[in-house]
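A selection of the complex's chains, in situ.
Chain lettering (A and B) follows the sequence in which the chains are written, and residue indices restart at 1 in each chain.
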Amino acid sequence: MKKAIRKKDIDLMVYDFDGVLTDNKVLVFEDGKEAVVCNRSDGLAIRKMRENKIQQIFLSAEKSGIVAVRAKKLKIKAIHNVRDKKTTLIAYCKEKKYDLKKVLYVGNDSNDREAMKIVGYPVAPRDAHKSIKEVAKFIINVDGGQGVIRALYDRIILK
Amino acid sequence: MKKAIRKKDIDLMVYDFDGVLTDNKVLVFEDGKEAVVCNRSDGLAIRKMRENKIQQIFLSAEKSGIVAVRAKKLKIKAIHNVRDKKTTLIAYCKEKKYDLKKVLYVGNDSNDREAMKIVGYPVAPRDAHKSIKEVAKFIINVDGGQGVIRALYDRIILK
């Protein structure tokens, strides 16, 4: 198991949204509106990484536009309503000339599994599904929505 | 106590909504609007079962239309505002020619008890009321709203 994550070894940080930036819950209203609960500490960490010129995107299967709203506030890119995350990620990295071996991917459930298997830095929150923990090389000791990205940021060696 | 749940032994999965798909909480606004908190992991599991041709319905005593909204998003049927769940379930299974012995029912509180006593697979979340745990043949080791259906799906033998 790899231990250190150095900024210079990372081309791109990819975050699944639900279950990573959130506790995987969704608030459902009678009119079909939805809301999710994010963590300000992740917002702070994402901003710090952006200031350190680390590329970051959200990659989500959800139809809901909440991920785009959150990405806009945190000034990073979001790709949502994705059926096949692995294929989408390969295409995105090819376009941007990112090396998959230098991609860090934080995922929590089975639809992240194939994408996580092709990147150099597959990361899981503490409460990820067991099928995900099997393929993760890094486990963050924090549950989804409780500051996973904040804790990840503390582990990145910036110099 | 039965241990295995085989897809071929199940005609229908019935889910009480509040306390099973949710933590039994309800968000109440000043104008009377309500919202509940669901779990994306249950959504993923319900979709997987649907793709495996397993029939699923929500059966709820609640007047609120939230259960219908959630059912629509997950593309399953919802029967809500039900006063007598046992009678409603018998009628539904008769119409659909489902065998009650092949019905799985996940419930959490006393208004599920009579319906659970007539089905072959009565299931309770870990935090169900004690009167429900008494009649359940399966206890899912997860609290309501924390991914009960996701954990149930992991226990179903699909072949």
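The rule is short, and it goes like this: a contact is a pair of C-beta atoms (placed from the backbone, for glycine too) under 8 Å apart; a residue touches a chain by one contact, two chains touch by 3 or more.
Remember, it's a predicted structure, so these values are computed and weren't measured experimentally.
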Could you work out how many identical chains the complete complex has, if 2 are displayed? 4
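Operating definition for what follows: only the chains that are shown with their structure count from here on.
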Which rotation angle, from 0 to 180°, best lines up the CA atoms of chain A with chain B, given as a multiple of 5? 90
So, in whole Å, the Cα centroid of chain A is separated from that of chain B by 31
For chain B, which residues are in contact with chain A within the complex? 27, 33-41, 43-44, 64-66, 69-70, 72-73, 145, 147, 150
Would you tell me which residues of chain A are touching chain B in their complex? 18-19, 24-32, 35, 62, 109-111, 129
